[in-house]
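Down below is the structure, laid out as structure tokens.
With one protein chain removed, the remaining protein chains of the complex are shown where they sit.
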């Protein structure tokens, strides 16, 4: 049996996550359940969309991912299940899978409508327990995607606007802080080639990162490359540019948060 | 093997929950352990009593539930194990199982006294690790209830006063906010028939909910039924009346918290 991951905005102050697992284990005893994250801010579809898009590829093939950030629960919004690269994702049709759908136009997608795979009694406010959990557990047990409901063309599904790096008229890369983690690291959407010439020794060019009124020079290998308390730019674990402070919080020190812009250019070394 | 759930006030800042699981896995390898909730306020027996009473029926039959909210740990308070509807609950005899015992007068109950099922060394301050965890794990493995200790008559066990809806002299239903969840939803103890005539189109009667100086009219189907930021009454996932704010916090907007009263009456539509 494969892994089932849970990404929700349920938090851990209540019994909601526990009930989702109770239902999963009732249908798929012994399942390997992973709490991907439950501290998505309430109704933060964009945050969950970012997180699932970078996280799912670390799971083993045949994993099932339940993404339950669902302000429209109980309305007529659809629930969809999408199969991509051997994984199955189940989510409300509210754009939370935007990047995954965009990256795989050939993903097989269905509307989840077959009540045979729901709990017998379905509440209007907790589809995580009553629909997502049993559907995910049945998928784990091998129920084929097309038994869940009718095919849904990818183009008919909702998308949200997701930050994406661009190059402006001056040739600078303009990106966005898309996540701030527990350590205060500022995660951006600027993809960095890890092979990039560190500190710009080649060609007399140096990476310059501008964020929150500061300029950071060069791309460092690790947090410990600078003295404690100093800010630096690194390639983060998601493969994108990350602004950090060694043994401190870049978010606090630089005063930035999600949505703030980041600009990158290459300049003469030492300038 | 069945599921074992954990409901405690241990929080997640310390290693306490981890040690409970370490002991369980040592006795029952491969057990399906569910964290029902660990963020019960310290010593909040009433909160845990509410939560377990509504949660346990979502678990598969033969589940074991450890309820460790236990301000009397190490004193001479008893530990009890109760079997009801195929589930086994283990808890201190402090009233945390009040509703479950009241709802099932025929539950089989024992005092947990057989030290053969404790850890060899029992501390005076952490029975979760030293008694509850091993006893729960042995129950999972099939140890029969009566091997744990002598039968305890239900009537001899402690109860706590639990809020319960009542009808006052004017015919209004008077209930209580019994839980405030992560989203700021105000969960009441007023049981609602889901089939109830939504918005009172029948008989010219409309549901009126009074809470914190406000009156909410009608019973809505889902949070998304009203505009973002607006308060509404819905049937919550526990089958009781819930006051919510679409994409917001009812607790903040209405200024209510646990223990506050809620009044419900039916009135002429539009009044």
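By letter and in written order, the chains are A and B; residue numbering begins at 1 in each of them.
Throughout what follows, contacts are C-beta pairs under 8 Å (C-beta built on N, C-alpha and C of every residue); 3 or more make two chains touch, one makes a residue touch a chain.
Small disclaimer: the values here were computed from a predicted structure and weren't measured.
Screening A:189, A:242 or A:260 against the full complex identifies A:242 as the residue touching the chain left out.
Between the chain not shown and the residues A:38, A:99 or A:265, the one that touches is A:38. Among the residues A:51, A:109 or A:231, only A:51 touches the chain that is left out of the figure. Across the interface with the omitted chain, subunit A contributes residues 1-3, 5, 7, 12, 30, 32, 34-39, 51, 54-55, 58-60, 63, 179, 181-183, 221-225, 234-237, 239, 242, 244, 246-247. One chain of the complex is left out; on subunit B, the residues touching it are 10-19, 21-23, 25-26, 29-31, 42-43, 71-75, 77, 123-126, 129-130.
We adopt the following convention: only the chains that are shown with their structure count from here on.
Inter-chain spacing, taken between the CA centroids of subunit A and subunit B, is 32 Å.
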